[in-house]
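For this view, one protein chain was removed and the others were kept in their places.
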Amino acid sequence: MSADDVTVHPDRLLPADPSVRAIARELYGEMSGQGIVSPHGHVDPRLLLDDEPFRDPTSMFLTPDHYVTRLLHARGADLADLGVGRGPLDEGDARAAWRILAENWHAFAGTPVRFWLEDEFSRVFGIDHPLTPGTADAVYDTIATALPTPALRPRALFESFGIQVLATTDDPCDDLSAHAALAADSTLPGRVLPTFRPDRYLEPLRPDFVSLTDALGAAAGEDTGDYDGYIRALEARRRHFVEHGAVSADHSHADVGSTPLALDEARRIYREAREGAVREADATALRRHMLFEMARMSSEDGLVMTLHPGVHRDHHPASRERFGHDIGADIPRPISYVDDLAPLLAAFGTDPRFRIVLFTIDETAFSRELAPLAGFYPSVYVGAPWWFIDAPDAILRFRRAVSETVGYSRTSGFIDDTRAFCSIPARHDMARRLDAHHLACLVAEHRMSIGDAARIARTLPTEQPSHVFRLDGASA
Amino acid sequence: MSADDVTVHPDRLLPADPSVRAIARELYGEMSGQGIVSPHGHVDPRLLLDDEPFRDPTSMFLTPDHYVTRLLHARGADLADLGVGRGPLDEGDARAAWRILAENWHAFAGTPVRFWLEDEFSRVFGIDHPLTPGTADAVYDTIATALPTPALRPRALFESFGIQVLATTDDPCDDLSAHAALAADSTLPGRVLPTFRPDRYLEPLRPDFVSLTDALGAAAGEDTGDYDGYIRALEARRRHFVEHGAVSADHSHADVGSTPLALDEARRIYREAREGAVREADATALRRHMLFEMARMSSEDGLVMTLHPGVHRDHHPASRERFGHDIGADIPRPISYVDDLAPLLAAFGTDPRFRIVLFTIDETAFSRELAPLAGFYPSVYVGAPWWFIDAPDAILRFRRAVSETVGYSRTSGFIDDTRAFCSIPARHDMARRLDAHHLACLVAEHRMSIGDAARIARTLPTEQPSHVFRLDGASA
Partner (left out) sequence: MSADDVTVHPDRLLPADPSVRAIARELYGEMSGQGIVSPHGHVDPRLLLDDEPFRDPTSMFLTPDHYVTRLLHARGADLADLGVGRGPLDEGDARAAWRILAENWHAFAGTPVRFWLEDEFSRVFGIDHPLTPGTADAVYDTIATALPTPALRPRALFESFGIQVLATTDDPCDDLSAHAALAADSTLPGRVLPTFRPDRYLEPLRPDFVSLTDALGAAAGEDTGDYDGYIRALEARRRHFVEHGAVSADHSHADVGSTPLALDEARRIYREAREGAVREADATALRRHMLFEMARMSSEDGLVMTLHPGVHRDHHPASRERFGHDIGADIPRPISYVDDLAPLLAAFGTDPRFRIVLFTIDETAFSRELAPLAGFYPSVYVGAPWWFIDAPDAILRFRRAVSETVGYSRTSGFIDDTRAFCSIPARHDMARRLDAHHLACLVAEHRMSIGDAARIARTLPTEQPSHVFRLDGASA
């Protein structure tokens, strides 16, 4: 096997210059042995509760991962042939989909998707030569053969990955029974926490707003026929989440407008929304008011607020109709944080019980808006790069954009935000290597001492996110 | 001659680190021998048809190149003294203009303009010491003496530059006789293709809209007195271009709004525009509708759509009045791609006959908007950096911004977009060196294997643009 065939190099992502790389190796060594704290992601808790073996390579790595399917789609594949929008594929279709991946594998060179998958293939299955059309079936067979073994079941992987905390993302109406069952199970060597994700209950323009708020009322035991009951219901569901270990509430709207309304005005718009007669501008105003209300509730119940804004969802309507949401057709767009968040931060920005993590896919916000906000408000932290910019060069740009204004202590720690359970260690490892890379460059240019860099490196993997998300037991 | 006096180093633009440079040299070697495919630019086809010798150094390198004249203007030169807006300069004035360039040459250090010109001076004229006030006349004389030689005529240069495909930019009313004559001439070792550029026929606010649409009708043999005839005329002229070998249609408006209008509404606004009574908002709506229509036509006739938006044209009105358009006073401004293109992409984004290349001068759009769009839609490609950002650091930023989302296969290949015929090899060479630089850094950091990098390098110069612009004969 030639060197070109080895996919996973021990120094991958570290600086090329030998003397800088030596520093980076030392700093990476401070991080590589630490466990994984994942305060925000999209793994289904039932994966760990049921602990069923993964079905096949395609359903494990390809079909559910829109990072993978979107580029295959762009290169001409039909999403249906990749299993999107279908039930489980039979063996023939699953293998055919896998071959499509192999035929296009070369086009993933330079993307984090390929980095993560090659890390997973190597880490979990011992495969460290590239996927090609010629090796597609052999790789498929190697994975398929290994999947039923006990060591590759979800809970065994959870343990071998060293996951200490894993937060899921959950509907406010979820009874959280899966989380309760996991919490009651002392054999799981780590915590699985729910996250309150109320977005769709806060969008009065949705055609299903009445049925959603009805369901919310039913779950909470409140009458959501009017605004006051709606607020009580949200508060009750948040309490339910807090009681089940939730530490944060996540929000993803088109913008981060947060101007509060007078109570009468909020009541009127809510009533009109329930009657199906809300005007668009009013609906937007109520949604922005509700973001303010969510901050108010966070300042009371201590759930860390996380914002993931600025995405044009379902950009291609025909694909949404055919395949549903979350199929890779969500596209970022620029938004404004500073003016839009001013009302919310004026009210809660220095409240010691309040905490908010601001994420962006618009990199320009890092140095211009997010770092300056987090460098003044005690409640504000800069979220790690997310989604499209959760990638090596973008992560280095992030550190270089924010560190000069806020250092490291005002950032969130790495957030994997993933649905792909097996990619969690690869993603965290990538972030650690890049933080080592970044810090080593500062040390080599005499901009930071090796002692300071090592101290920072030690805090980044677990201490920093544990602090930001109050996982260390600090009260709200 | 000291080392400082040599302008063109064999390793220019490659990484400084010796081990990374060695990788970059190897990758550059995969590209440097390839011919040139130039699918978008502004060379006049009559240059090659007439094959007249270039007149003098000033008319060849200075006067027509607004990259050069704009910085001289900023440094105090009068554009008239550089020949802008005048007919051919006599020898005294041409030499005086050249001396202005020489006196300011030091101020071009670090700009791509100087890189290109020094490459051209060296490549074409064997001049590889710097231009200074002291060498101005000697350099002028060397070039002026060489210009009449047969090897320096346009067609000889076309051949020695290794140009395989050269696309021009042409008015829809052009009869394309120059292209027909070139196509009929088997002695030209490469193809010269027209490009359909309808911008000004799509701007109802222009004071000359009636005369333009009249001319369009005359060229097409259609009555453009009403909207339906206008559409038929545009379709007819596109057919004429396709018949003469055109592969793309280019569009440069202030924004990329693409919301289609109801037919009656389009007819009404067109009628009012013809009557000189169109309201500004209506005119803008019709222009956006027409961008949608252009996409519809592209989906039918297969012309690849290229968008070059976001420029405030003729920013300085007094200079426009004195010297005309395209004199260096066009300034970029930010625009939105994602929301504005949504209607167009909803209709045609997954149409296999449709293809669109999105260019930007706003670098922030690369990672935020263009790469995410090209990573989902099979029809969308990210255009190479253009105009102000067609420069070394900007090109590296481009690769680092888009590769992590879409790799290399969803990018356009290098586009020189130039009026300066002699700069074509220098511009393509710069791009190849920078792609080698970029890929070598990935290899050195173990983010890509040398085999993958070499394979990508081989495809970038000619295979990739030939594929994107369907120059490889693939049907629409």
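When the chains are written out, they are named A and B in that same order, and each has its own residue count from 1.
As a working rule, contacts are C-beta pairs under 8 Å (C-beta built on N, C-alpha and C of every residue); 3 or more make two chains touch, one makes a residue touch a chain.
Computed from a predicted model, the values in this text were never measured in an experiment.
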{"item": "Sole contact to the chain not displayed, among A:A371, A:I395 or A:I415", "value": "A:A371"}
{"item": "Candidates A:H9, A:R267 or A:R400 - the one touching the absent chain", "value": "A:R400"}
{"item": "Chain A, residues in touch with the chain not shown (by the definition above)", "value": "17, 19-20, 336, 338-339, 342, 345-346, 349-350, 364, 367-369, 371-378, 380, 400-401, 403-410, 441-442, 444-453, 455-456"}
{"item": "Absent-chain interface as seen on chain B, which is shown", "value": "3-5, 7, 9, 11-17, 70-71, 73-76, 106-112, 115, 130, 312, 315-319, 328-329, 331-334, 361-364, 388-389, 391-394"}
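Keep in mind that, in the parts below, only the chains that are shown with their structure count from here on.
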{"item": "Chain centre separation (chain A, chain B; CA means) in Å", "value": "39"}
